[in-house]
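Heads up, one of the protein chains got dropped from this complex, but the rest are sitting where they should.
Now for subunit A:
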Amino acid sequence: MAKRLDISDLNIYYSDFLAVEGVTMAIEPRSVTAFIGPSGCGKSTVIRSLNRMHEVIPGARIEGRIALDGEDLYGREVDPVRVRRQIGMVFQRPNPFPTMSIHANVIAGMRLNNKRMSKAAADEVVERSLRGANLWNEVKDRLNRPGSSLSGGQQQRLCIARAIAVQPDVLLMDEPCSALDPISTLAIEDLIGELKQEYTIVIVTHNMQQAARVSDQTAFFNLAGVGQPGKLIEMDATEKIFSNPSKKATEDYISGRFG
């Protein structure tokens, strides 16, 4: 559990368009790494390339190396499906499977992969994951209700439960709170604080206070202009980024004097 990610000289393309250029960073295990930066700077593109979700889009590809505990994720013999089983992902919009109950949504990772499990084992996974996502007390009496019957914040925590049910090494979160109200956001932020005991977490956020609250490391991305590739400007401990960043662009962005 909880592995480290090393990214070196990462270039990401959409067909011929270079979207992100020259990213090199190390993501430590059992910590929260936040990606911040303006829209279109490639934060989401980078995080999607970390579990090979980027290549789902036709024409998308990468250059460079991403290693999970030293093992290249983009090696010739690496199966992207296996990568995604080890590196889970939570998306911007909550996306529980509409045809499934809450119970079935949590064990979807096993059930959809045709993994056979006893009723007792399934119930145990469901309870453990829902407890892990701080959702158990709210839904334990209605596990057979459809997942879409929950509120937006609950749905997002259901998606987190679904992601941690398969016990990944790394959990990627692409703006997990941007569609949620402040109370649900607080619940998710608390959850992130608990989850980092066991998982390596990478979170993309537009909310700089959120990055300051939840993360240990912060990476700032920026782009020179429309049509230019996004770049990693700097990455450092979160306190340093928000109090004494070494690059002027970072300071301008976090203090609101952007552009």
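General observations
Convention: contacts are C-beta pairs under 8 Å (C-beta built on N, C-alpha and C of every residue); 3 or more make two chains touch, one makes a residue touch a chain; residues count from 1.
Here is the rule we go by: contacts and distances are computed from a predicted model.
One chain of the assembly is not displayed; among "Phosphate transport system permease protein PstA", "Succinate dehydrogenase hydrophobic membrane anchor subunit", "Cytochrome bc1 complex Rieske iron-sulfur subunit" or "NADH:ubiquinone reductase (Na(+)-transporting) subunit D", its UniProt protein name is "Phosphate transport system permease protein PstA". Among A:Ala60, A:Cys159, A:Ile188 or A:Ile241, the one in contact with the hidden chain is A:Cys159. Annotation: of A:Gly37, A:Gly109 or A:Gly153, A:Gly109 touches the absent chain (contact as defined above). For the options A:Ser31, A:Asn95 or A:Ser178, the residue in contact with the chain missing from this view is A:Asn95. Shown as candidates are A:Val56, A:Ala121, A:Ala224 or A:Ala237; the residue that touches the absent chain is A:Val56.
On the side of subunit A, the interface with the absent chain consists of residues 51, 53, 56, 81-86, 88-89, 91, 93, 95-99, 101, 108-109, 111-114, 145-150, 159, 162-163, 166, using the contact rule stated above.
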